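Note that one protein chain is taken out, while the other chains of the complex remain in position.
All chains are identified by letter, namely A and B, in their written order; residue positions are counted from 1 within each chain.
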Amino acid sequence: MSALERLAKMDRRVMYWAMLLLIALPYAVPLGLPMQISTYSTEFKTTIDALAPGDVVLVSMDIGLGSVSELGGGIIALAKQLSAQGVKVVAVSTVAEGSLVFDQYFRPVLTSAGYGYGVDYVNLGYAAGDETMIASIAENMREVYSRDYAGNDAASLPLLQAADDYSAYRLVVTFDAGTATGFYARQWQAKYGTPVLSVPTAVNFSYFYPLYQAGSVEAILNGPRGCAEYEQLIGAPGLANQGIDALSMGQLVVIAFIVLGNVAFVGERLRRRKQ
Amino acid sequence: MIPALESWVAIGLTVAVLSYVLYRENPAYRMAEALFVGISLGNVVVMAVRSLQSSGMNPLLGGNLTLAIPVALGLLLFTVYSKRLGKLSQWPVAVMSGVGVGLAIRGAAHTYIYDQIKASMQPVIIWGDPMATLNAVLVLAGVVSTLTYFLFTVEGGAGGARVKTTGRYFMMLFFGAMFGQVAMTRITYITGRAQLLVQFLTSLLT
Partner (left out) sequence: MSLINRREIPIAIGVAACTLVIASYFTDNASLASASGSLQLWGIIIAGFATLLGLFSYVAYNGRQIVKKRSVYSGVAVASALGTIAIGLALSPSSSQYSWLTSNILTPLSMSVGSFIGFFIVSAAFRTFRARSLEAGIVLAAAAMIMLKNMPVGEYLLPGVLPLGNWLNDIVSLGGNRGFTIAFAVGAIIAGVRQILGFERGRVAK
């Protein structure tokens, strides 16, 4: 068997182990390469910068726990920037695990910044209905959420008394592994003009890029890379920056296997042509 | 340093799941898979019940009697298991799909068509800036040729075929860019697990 044939018949597990080990390497020996900041991330940060203390922001956690590997850094960074500016937060979710993500990653930053529950932030949790829910909370939040995530009466929460519909919110930020960015753009931005900021997974960045380019989405972060840039912009490198070298290695491995696959393919073609 | 119980649990479950791809299907993987499906589903139900209580049952019990209608319609969904009454389950589905389609139509017309066409209608020739001109031409050519590709009712002759072929090339560029983004998304899942494994091993060794 020639080298090319052996290459073409490589066991998939060899590739998987190579992937895992090369991705793990930068966690043991960090590369620490510099990273240019994109205009998307700068715009995202400056849009948040423009908020004043006391402004209310709707944070929509439209991701499951699995997507935290990708957007966790961005979640913590946003919580840090909003709490540093004294911005109030109302959290909702169109995904069942979204409220868990808020509780595990966003809330600890707010509480350590001295935020008071019900006054400075509220977690309303999950509500079914996707786009229907997003359209409804714009009109009457307490009708959809008569109780918050912890089971408190929503009417008893001072923040929700003041922020019961779209008019009270300066902007919406959605952490999105699905289609929520499009839903918010359709139901909040198009109808009421509320700016929508999106932190999508990298794959969804492509879907939502035309919305951002057309102005339906005010600012956008490019998945984990965008989150790493945003962390740097607010001066708090964290989860996303820790993972960016490993991400580089992983993508290098994919490119290397694309090249190897094509070498094997071309070699096989040449061999057949000779025969 | 001996890691905490939580770290052992997380590592055990991670290794059990990864053993499927790095080794082969085995009882540890199947057990972890069953746990994952069960707890995920359990969580969805907990959240759905809380959502139902919050938007339906509590206000209904508080005196908003009109909500008895959607609650009754929701219960009709369960008639799907009945041979005699099964058709009744289509009524609540009709409400859900009717509302969903209505919302989608009104939003899509504005955001996905009007705004997108408006953003495409930009000056194509920008005097003194050849790069900007090239960019504007590329975007417009991409939009027009891709839309032409989806015009199945018009043949358009040889010229039309060329435009459609150009549209296909633009779509291939988009698909390629998408694949690059997909790779980034999926690799981050592995980076998270690799970080956990390295941290755990480091804590064992120090």
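Keep this in mind: a residue touches a chain if its C-beta (ideal position, glycine included) is under 8 Å from a C-beta of that chain, and two chains touch if they have at least 3 such contacts.
Remember, predicted model here, so these are calculated numbers, not experimental data.
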Contact residue for the chain not shown (choose from B:37, B:61 or B:204): B:37
On subunit B, residues whose C-beta touches the chain left out of the figure: 6, 9-11, 13-14, 17-18, 20-21, 30-52, 55-56, 66-67, 69-71, 73-75, 77-78, 80, 85, 87-88, 90-106, 108-109, 112-113, 116-117, 119-120, 135, 138-147, 149-150, 167-177, 179-184, 186-190, 192-193, 196
For subunit A, residues in touch with the removed chain: 10, 12, 15-16, 18-20, 31, 33-36, 38, 64-69, 97, 99-100, 103-104, 123, 125, 127-130, 132-133, 135-136, 139-140, 143-144, 149-151, 191, 202, 206, 209-211, 213, 222, 225, 244-245, 247-255, 257-258, 260-262, 265
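FYI, only the chains that are shown with their structure count from here on.
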Whole-Å gap between the CA centroids of subunit A and subunit B: 13
Contact footprint of subunit B on subunit A as seen in their complex: 13, 16-17, 19-20, 23-24, 27-28, 66, 68-70, 96-97, 99-100, 125-128, 130-132, 135, 143-147, 149, 151, 154, 182-183, 185-187, 189-191, 201-203, 205-206, 210-211, 213-216, 223-225, 242-243, 246-247, 250-251, 254
Interfacial residue positions of subunit B with respect to subunit A in the complex: 18, 21-23, 40, 43-44, 46-48, 50-55, 58-59, 62, 96, 99-100, 103-104, 106-108, 110-112, 115-116, 118-119, 174, 177-178, 181-185, 187-195, 197-199, 202
